[in-house]
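Structure provided below as structure tokens; questions to follow.
In this view, the complex is presented without one of its protein chains, the others remaining in place.
We call the chains A, B, C, D, E, F and G, going by the order they appear; numbering starts again at 1 in every chain.
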Amino acid sequence: MPVTQKDLMKTPKKALLKGHFACAGCGSALAFRHAIGSIADEVILVVPASCASVYQGSGKGVAFNVPTVNTAFAASDAVASGISRAMKKKGKSNLKVVVWGGDGSAADIGIATEIGACDRQENILHVMYSNNVYGNTGGQRSGDTMIGARTTTTPEGNTTPRKMVPFIMMANNARYVATASAAYLEDFVGKFKKALSLDGFKFIQIDISCPPNWRCESAHSVKISRLGVQTGIWPLFEWDRMTNNVVLSTPSKKYEVVENRVPITEWTSLQGRFRGITEEEIKALKTDTERQWNFIRKFL
Amino acid sequence: MPVTQKDLMKTPKKALLKGHFACAGCGSALAFRHAIGSIADEVILVVPASCASVYQGSGKGVAFNVPTVNTAFAASDAVASGISRAMKKKGKSNLKVVVWGGDGSAADIGIATEIGACDRQENILHVMYSNNVYGNTGGQRSGDTMIGARTTTTPEGNTTPRKMVPFIMMANNARYVATASAAYLEDFVGKFKKALSLDGFKFIQIDISCPPNWRCESAHSVKISRLGVQTGIWPLFEWDRMTNNVVLSTPSKKYEVVENRVPITEWTSLQGRFRGITEEEIKALKTDTERQWNFIRKFL
Amino acid sequence: MSNEKNTAERIRLDLMIEVIQISRGGSGGVTGAKILAEAAMYEGLDAQAIPKYGSERRGAAVEAYLRFDTKPIRVHSPVYYPQHALVLDASLLDRIDVDKVDKDGVIIINSNEVPESLKGSGRTIALVDASRISRELGLILSGFTLVNMTMLGAFVKGTEIVSLDNLLKAIENYWGEKRAPKNMEAAKRAYEETKVVIA
Amino acid sequence: MSNEKNTAERIRLDLMIEVIQISRGGSGGVTGAKILAEAAMYEGLDAQAIPKYGSERRGAAVEAYLRFDTKPIRVHSPVYYPQHALVLDASLLDRIDVDKVDKDGVIIINSNEVPESLKGSGRTIALVDASRISRELGLILSGFTLVNMTMLGAFVKGTEIVSLDNLLKAIENYWGEKRAPKNMEAAKRAYEETKVVIA
Amino acid sequence: MTEGPSQPKLYPIEGVAGKTGDWRTFYPVVDSELCIKCNICWKYCPDNAIYPADREKDQIISFDYDYCKGCGICAEECPKDAITMIPEGE
Amino acid sequence: MTEGPSQPKLYPIEGVAGKTGDWRTFYPVVDSELCIKCNICWKYCPDNAIYPADREKDQIISFDYDYCKGCGICAEECPKDAITMIPEGE
Amino acid sequence: MVVKHETKTMTGNDAASYAALYAKPEVIAAYPITPQTTIVENLSRYVDEGKLDAEFIIVESEHSALAACMGAAWSGVRTFTATSSQGLLYMAENVFWTGYGRLPIIMPVVNRCLAPGWNIWPDFQDSMAFRDAGWIQMYTKNNQEVFDTTLQAFKISESKDIALPSMPCLDGFIISHTSGQVQLPTPEDAYEFIGPYSDPIIEIDVDNPWAFGAMTGPEQYSKNRKDLIVAMERAKKKIVSVHKEFEERFGRSYGNGLVEPYGDDVADLTIVSLGTIGDETHEAVDRLNEEGLNVNALRVRTFRPFPEEDIVEFAKENHKLLVIDRSASFGHAGQLGIEVEAVLKRNKVDTPVIGIIRGLGGEDVPYTKIMDDAKESLKG
Partner (left out) sequence: MVVKHETKTMTGNDAASYAALYAKPEVIAAYPITPQTTIVENLSRYVDEGKLDAEFIIVESEHSALAACMGAAWSGVRTFTATSSQGLLYMAENVFWTGYGRLPIIMPVVNRCLAPGWNIWPDFQDSMAFRDAGWIQMYTKNNQEVFDTTLQAFKISESKDIALPSMPCLDGFIISHTSGQVQLPTPEDAYEFIGPYSDPIIEIDVDNPWAFGAMTGPEQYSKNRKDLIVAMERAKKKIVSVHKEFEERFGRSYGNGLVEPYGDDVADLTIVSLGTIGDETHEAVDRLNEEGLNVNALRVRTFRPFPEEDIVEFAKENHKLLVIDRSASFGHAGQLGIEVEAVLKRNKVDTPVIGIIRGLGGEDVPYTKIMDDAKESLKG
């Protein structure tokens, strides 16, 4: 069920009210607006500690116009499990339980909880929006930080590869796994709605750009996300347990072929987090990108 | 470096002293004896809560004749990281830091810790011995319990597939991943020593039989493990980050072909945990086994 | 905590009776103790069955304790000075400190004959070859002869704290329709075959 | 907590001086406050720079507080009744409660002219077009004009709590050899260009 | 019925962070000549601060300056460069 | 030098669980006629309770009955069925 | 009221499981740990066998066990879990979250001491570590009280004017694994006593959305906490009234529900304690009385909220207190001892207090030992 820009306009209600606390140009808020918006009348949100727990608001009220439970950093998939089971018990299985959290909870502190919920095949969707960093605490390295990125805990550049949680979830036999990008919102919302139509544990990672932590101009937010796909850094795909196959998403198809890819420096040069990146680091980053593609290719 | 039975006899010292607390016929103690024995003069053991924390002894002393640190259930890979780094700092990188724990810590409560250490490429080896159950607490379902197994928390038979931690570790870019069986000790010790020769995070899962929890005769311990391989239930393989390829281990080669496999019932019938297993459950178990093989095949 | 009164006196005075049981891990000793406590309940007594947990493994020695009283039991410690001892495996006799067992109490042993160590002790011993009875009735699990129910019959015969009927009722209740008969039979046969002797 | 003494008196009496600063998230206001505290230290004063943390985002209003004293400061609260106010962005002036600022204190504003709301208030205002100075010196980060260092010059000029020399020393120390000159220049120029007027 | 406990519970409102238009240093302006009503700008606004164009009513996009944070994405993404970012106060 | 703190630290000893031979209900016996000194039994004993055979010295395997728990693996795995499990006491 | 009873022989863990079974929770999530394990196993069995129509979530850790219950509690259904020792520590974040969030979850804690070294025997270090967390804590003395307390906990916690989670505490092994007699009401009577959870404290509602736990400033935050303080005060009365109602219906009681005095009203020495030591103390008191020593006892059944008034009243009348703790706040003293001293001080009661720590790491505390301690205290 491909989603068009027109479809994006037909939301039951606004999920993200104006005047929220996200930074100007926040890709996470952008993705939230459309995805949660598309099912705003039947969703229950579970939000671990992250920027999303901050940009939703504070004090007077919240910008999230859907039921929202904020949880401890590592607790969200278990809380979501409890909600999903309770709703089942109450005969309200039609409600969609969605975890909306960052890479910190999904890739690091909360991954055991997430793998556990996946293992139990809980009927929930986990959306991991990744800015490749602990944004809320000011930009420390996360498991999803890529090689070469300067963060406040890797000031001279991170040396370890990205964790690639989608692969882990494939290996962990999720019902459905997909990657997405804030530059391709129709693609993202399509995957989001598809995931919600399936029973069991679904996982989507969406890379979103984050001006303060990527140290980029807010105006470049979407552009950088798009370049992430075009440089091949961030391959968009779907994987389904039923087929055990990966299907490359349209925006990424072309970039499987290395020659077709936009040079990585077009992407790095727009971001302060890559200032000072060395040739070797670029090489290592490319090698790790190829590793990811190789993993994907095994399932094509 | 293939290991022979002769090699097993040449250990620097006994790692597991006689008169330990393991049940009669314990496959975990058996595996420990040979693997840890093979490097008993240069190993540091980290043991999370598990049968291994019990069978090592209590009160008067311990049967583990190597330095051993017992840790909280979810803490072992992080403790091992700390030890490994400290030893590096002290110029003692020659010492091997090995986590020896069960499926409970490796597949469930401690998997975030483990994935974290893997992500950091810590120089440690995690050996997950799996009896597919929380043995120490009396046989509750773990993430590594297979479909159809009766445990004290799934008295009518478990319905969810095994977690397959080795796949997760492959997806998580470990340095080296292997599976092993207590029936093929030379193969196991060979993998164990190979893993220790490599830098970075290594992971081996060894399936070991557990008479009280598998509700089997202790005499059948090794036999059941062997049947696990021969029925194809437990494929033995190695995976190396450098190649991103799986190599089937000799004992398992033949069983890639479904027709060559010993009927699964020969394996289940020896185990009380499968008493009352239904046709559908057997079918589901077979399907899940095939799923595992399919995953492996992608990397052959 | 020490033996202030002998068993006969205790019963007469409505005092608590304490029992130590020794068995092998995996032989169902803990279940046996629990069933005995239930039988005592039918008898109108308050009863406690305390398994002593450690890292017991199949085959290793496991202690358990029992208390019986006409009043609510408010004591929670292990039993240090039992009136009786129940020994499910004769080879484990040396694991209990016989000197701490009341001189007037009964030591119930799964054996045909008085063990060497007790010979001439003047102790009251209840003897039964429970292993044989259990084997004959097919009470075997993974090569392990289950003497726990059988020995309950001997205990009842030896101590008379609870009646055989109540014991059988408790066994029946525990095992349920299908599996009870064999176990009840074992207890009954042991009850009949138990010989009480003075060593 | 209220203005017991006016600023001149406070200085004479060795009393603490408190300042409120308002800036936009991302404009370096917190750094500026910290540097000012360091400059005061060179002056021999005890000083505190307190950022008021919340969920500030780039562009959103952020408060910070400063304290200066000749004795060790033992007060940790936010500043409620400041002697002076430092306004890094004129449009944020309405975010502070000017009535709580000491009537004899100085309000330092990044602006060419006295804002409407203060006109005729009789207040002492220190004015400087810091944005222009910063732009001219290329103090721009991701489209954001960094006026924090510039405004420090104006603050020093307006309040005379610390000397320009000590301010420059603190700026130099913070930014290091390579990046200091531009920032010092900005402060110096602001110092020179700042006009103190009575509104 | 007893009242429930005091819990950290908040209800949805618009403008929880205030009028976030305040945060802006540049503001977007659309050139009605250039705009083709494709609504791409609308789509990419993280702050939902663009009223979409309506081809049928021949209405172009407009901005909700109360909440537009001035990120500039709309200007950057507009395929027709119909949006310009102007410094506040100019 | 000050003494260290009281910590839960234990040192290696043999027989920490006691003479685990006690746990046995069956004990293994080897038939020297049948044994081919392959040491497979030695390999599979979880309790390290078999003294291996030595072909050179023409010595067959033997058991450490102090610690053999009687699991029966050796008997089950012996390719020559050279080991028999005998009930204790018989 | 005449109700039907049935007496069964069961362990303390069985007793907790029966209370849960009868309360019909709709979602249960738990993770095994010795000596709590059999509770989890019982409940899995009830659900697998269809005896209990609940969702049972076999989670991968205690952090998730309580988290899943929290999810269910937010959804407005009755929920239950249980844990012990390391498990309780592992879920620490959510323990506070539940208490501060006012979610009425019932979670028996089978007391076991904390590592290292590994030790599965009982002391109260685990639950004591959570005395600040906003939970009702009741320490039980035997299997019967475990059942009764767990059942009462549902009724107390789920009252809208209380809205506090409950942690019935039972000594590991000593209660959890020891079989004894427990009088059970019929499941119907038990359920009728607590009633359905039909007017939930909080309930997710897509038509009326709210966000729970978003960024909260000092003002609202401290308002929430002050309400928690007040709710704890109210809980004291509620515990007493539910306990009284229970007594009227089922004929069993434990003092007034907060404290259980034993022996004469006035004595030379009062032994104050928690849990099974409290039961064992009754034995000691009788024997000391037989020896002609004038000793009585006060078992603190409810530790949170702390029954200040009741302790003070009792202490006033007596001549000396001996407080026995089965845990320690290292670097100071036993937790119960400290708090008893504090309330006496606060209320200007002169009765001297002697605090001792016994039974750490599962060391046995027989009545003989308590008698010795009492004699020692009478001397001093």
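The rule is short, and it goes like this: a contact is a pair of C-beta atoms (placed from the backbone, for glycine too) under 8 Å apart; a residue touches a chain by one contact, two chains touch by 3 or more.
In this text, all values refer to a predicted model and were calculated from it rather than measured experimentally.
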Contact with the hidden chain, among B:Thr11, B:Ser38, B:Gln56 or B:Ser105, goes to B:Gln56
Subunit B residues touching the chain left out here are 41-44, 46, 53-54, 56-59, 62, 64-72, 74-90, 95, 112-113, 115-116, 119-120
Residue list for subunit F contacting the dropped chain reads 1-12
Touch rule applied to subunit G and the missing chain gives residues 86, 89-90, 92-93, 96-97, 99-101, 113-119, 121, 125, 128-134, 136-137, 212-222, 224-226, 228-229, 232, 235, 304-306, 308, 327-333, 335, 337-339, 341-346, 352-353, 355, 357, 360-364
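The rule we apply is simple: only the chains that are shown with their structure count from here on.
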Farthest CA centroid from subunit F: chain D
Counting C-beta pairs in contact for C-F and for A-E, the higher total belongs to A-E
Per the C-alpha centroid definition, the whole-Å distance linking subunit B and subunit D comes out as 63
Taking each chain's centre as the mean of its CA atoms, subunit D sits from subunit G at a distance in Å of 56
CA centroids of subunit B and subunit G: separation to the nearest Å works out as 40
For subunit G, residue numbers touching 2 or more other chains are 34, 58, 60-61, 116-117, 209-216, 220
Going by residue number, subunit A touches two or more other chains at 21-24, 54, 56-59, 62, 64-65, 74, 112-113, 115-116, 119-120, 211, 217-219
